[in-house]
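Excluded from the complex is one protein chain; the other protein chains are retained at their positions.
Then we have subunit A:
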Amino acid sequence: MADSEMGEATLERKLAVYRNLDGNFVIQEEKYKGQQFSHIYFMRLHHMRSQLQSLIPEWKPHLPVNSILGLEEGKECIIIGTLYKHMKLKPSILDEYSKERSAIPLVKPHNFMSTDDHLILEDESGRVKLAGPMLAPSAFVTGIVIAVHGKETKEGDFFVEDFLEAGLAPQVDRPLDSREDKYVAFVSGLSVGSSAFNPLQFQLLVDHVTGHLGDENEQRISSQIVRLVIAGNSMHISHGFFSGQTVAPKDHAKLTEPIRELDIFLTQLVAALPVDIMPGCNDPANYSLPQQPLHRCLFAGASAYNTFVSCTNPHQFELDNFKFVGTSGQNIDDLYKYSDAKDKVEFMERTLRWRHLAPTAPNTLGCYPYVDKDPFLIECCPHVYFVGNQEKYETRLLQGPDKQLIRLISIPRFCETGVAVMLNLRNLECHALTFSTNL
């Protein structure tokens, strides 16, 4: 809202039509009856197999599709199954019980890859080890469903000659170019309450987004921000409180201080524009994916506004008919631990090509044991895919073979970098907003 001495009209914030699509990720009627994770893998294999089967006639129509148990030695065929990557460095709970206690490194490496890793393909009938130079284990992780073409060797392995990933899902047509600029702002890793948190830096962001900062030109840019998405790790609660001991009454204030401080900032934000807040790995939400929305009682001030939306992680929504999908970073961080890529955006691209947001769930990433669905399957390609809590700001515009166009955004941790990201809905262009309090 401009308050100009020249008496010009006040600026009005632009609006965009919002549709929350988190229904798939909210735990509603699911009841835990002691089931295990085999059902998620079954649903994933069933769904992805039907998609791959529709793509095989265009890929290699002359080859038969076999089940793994039906493999015959020397016969060329295609098999479809879930990949399992055997990694000897992957920490296993059974290591504690093994008789030979080999030298377990005290310092946990951030990445568990080794040159001995090999891939195994599994379906309902059996599993087979994949051999050959076509599939480099460093680019794959457990949990992806692919089709492989090759033949069984006499050692009992399957020699891979070619492989097929599902590829980018079909995308709904992008809305026609509108003439006006509308921005969506993304920020993550605020970590209110941690020692790295700089309140002045965050206040600068809040003031800029709400339009309290700068001259008329800046305020005009701020009035074009239609939504702010906070992608996880908004607060940081001191780890001393996680020891399991009851918190002494004198420490109660310290426990809730970060949450109350965050609420004060959020109230300023929601009074000015719609805000989506997602939980992250450090937030008071459940550990396993999909993380459920942060409870309204945490935000006594902000939840009074209808512009405050508490979302799940992963989060899905539509803004002016653009489809957005994003996470707070756990899916990409887990890929980073078990595979290799040149940058985080490449991991994001891979998850889109595999049509699965978090393929390592439930193997190494905590996940709810669904019985009748796998909610992380990507049926429809989004227009914008964002991931929070990364080291640096990176972005790429991905083009698919079927005219798909996706903007990939890696949002850096704000407490470390002071960088927020702005996306222009008119042309899907992205730029960084850097806030610094260094003089």
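Operating definition for what follows: contacts are C-beta pairs under 8 Å (C-beta built on N, C-alpha and C of every residue); 3 or more make two chains touch, one makes a residue touch a chain; residues count from 1.
What we mean here is this: contacts and distances are computed from a predicted model.
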Candidate names "DNA polymerase delta subunit 4", "Cell cycle checkpoint control protein", "Origin recognition complex subunit 3" or "Phosphatidylinositol glycan anchor biosynthesis, class T"; UniProt protein name, chain not shown: "DNA polymerase delta subunit 4"
Among A:Glu124, A:Glu155 or A:Glu416, the residue in touch with the chain that has been omitted: A:Glu124
Touching residues on subunit A - with respect to the absent chain: 33-36, 38-39, 42-43, 46, 124-125, 369, 371-372
